[in-house]
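Only one protein chain is missing from this complex, and each of the others stays in its spot.
Letters are used for the chains, namely A and B, taken in the order the chains are written, and counting of residues starts over at 1 for each.
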Amino acid sequence: MTTSEIHDLLKARFGEDVSAAPPPPKGDAWLTVKAERLVEVCRFLKETAGLEFDFCEDLTAVDWPKRNVIEVVVHLLSYKLKHSLVLKVEADRGSPVVPSLYPVWKTADWFEREVYDLFGVTFTGHPDLRRLLLPDDWVGFPLRKDYAEQGGWHGIDNVRENPLVELKRLDDSARAEAAKSASPAPAAAPPATPAPTSQA
Amino acid sequence: MAKIDSEVGGDVTFFHTSQLDQLINLARENSLWYLLFGLACCGIELIQTGGPRADLMRFGAIPRASPRQADFMIVAGTLTYKMAERAKLLYDQMSEPKYVISMGSCANCGGLFQLAYSVCKGVDKVVPVDVYVPGCPPRPEALTEGLIRLQDKVRNERWQDKRRAPVQGTGAA
Partner (left out) sequence: MEKLILRRVDRNNEEMILNFGPQHPSTHGVINFIVETDGEVLRKAVPDVGYLHRSIEKIGEVTGWHGFMPFTDRIDYVAAMFPNEGYATAVERLTGIEVPRRAQYLRAISCELARIASHLVSLGTMSMDIGAFTPMLHGIRERETINDLIEALCGARLTYNYHRIGGVAFDLPEGWKERTLAFLDHFDKFLVEFDRLISFNEIYVRRLANVAVITGKDAVDYGLVGPNLRGSGVDWDVRRDLPYGAYDDFEFAVPVGQGFKGTVGDCYDRYYCRCLEMGESSKIVRQALLQLPEGEIMAPKVARNLKVEAGEALSRVESARGEMAFYVVADGTNKAYRVRARTGSFTAMGIIESASPGLMIADLVALIASLDVVAPEIDR
């Protein structure tokens, strides 16, 4: 079944709760679903003969601060009928909540944990919603567009000095050492930090 | 013996220990066992370095899975913050004298992942490093060179100087 046929079928079944954007000239077309009916739509897609989306290929999110939404994007594929579909659910950026698809496809378990980890979207009905990739005490949701780095973690700083700076310091100290050993009687000025003098 | 005694000012003990040092160092430098610590991409090159063609074992370097049996650690790959604590733990579990080879740009300074929020910018922020091997990833030849440099370092030091005061309390808690 082509994508537009599937869109028409879903619009006929779910009416206002699904809305398809006009197909773009390049890339994939998608269908926006209201969050309340997401599980119902997905179950319909999985179980109806002729659709049979048995494989939840991907579940991820995209942050849109300008529109103040986080889109959860679901890619579906049917092994039997070889057609695919893109579903999108919009959630408010302040407190994003989307129903979990774990009851429909078990693979949604880890995908949703990842989205929770990186975007902070809460999935209602998920059995075990914890951070997946980042440490449990990490602050913030890094894949949001306005994420600011915390500057290291647990006392490990994230600043790396330019190695050339350190090399210069080593060079200078070696030169100072050499100068000191060459003239054992110290000069009037203290030998430390002769950097500004234009030598070599 | 008397002639030598007069040359070194009668300090026979010094003469003997320095020879013993060389003997011990000869044994140590040719039986450096490394902890398999493949973190990322460099880990595959580490496997291939230990494999049949590059054959790191001809230098006496045998991979060990346990830090307690290892003399040095090859940190091969990107160290994330989450892993950094574990790396420190593994380093603490190794017995003295112990060395660290930092393999690849990521372990040296964060490498490609300067912009990453979750990557530790260099393993030397966590454990002291003896030899840095550059490359992304370093070829097996480069890692072999790194091992030879480490052997040089071992050869030219007094093994007693590497002994450190025992740490009070355990770092593993």
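By our rule, a contact is a pair of C-beta atoms (placed from the backbone, for glycine too) under 8 Å apart; a residue touches a chain by one contact, two chains touch by 3 or more.
Quantities reported herein were computed from a predicted structural model and do not represent experimental measurements.
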item	value
Missing-partner contacts on chain A, residue numbers	24-28, 30, 54-58, 60, 62-63, 73, 75, 79, 82, 84, 86, 105-107, 109-110, 114, 118, 131-137, 142-143
Touching residues (missing chain, whole complex) on chain B	36-41, 43-45, 47-48, 51-53, 65, 77-78, 80, 82-83, 85-86, 90, 112-113, 115-119, 136-137, 139, 172
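What we mean here is this: only the chains that are shown with their structure count from here on.
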item	value
Sites on chain B touched by chain A in the complex	81-82, 84-85, 109-110, 114, 117-118, 120-122, 125-126
Residue numbers on chain A that touch chain B, as the complex places them	134-135, 142, 147, 149, 152-154, 156-160, 163
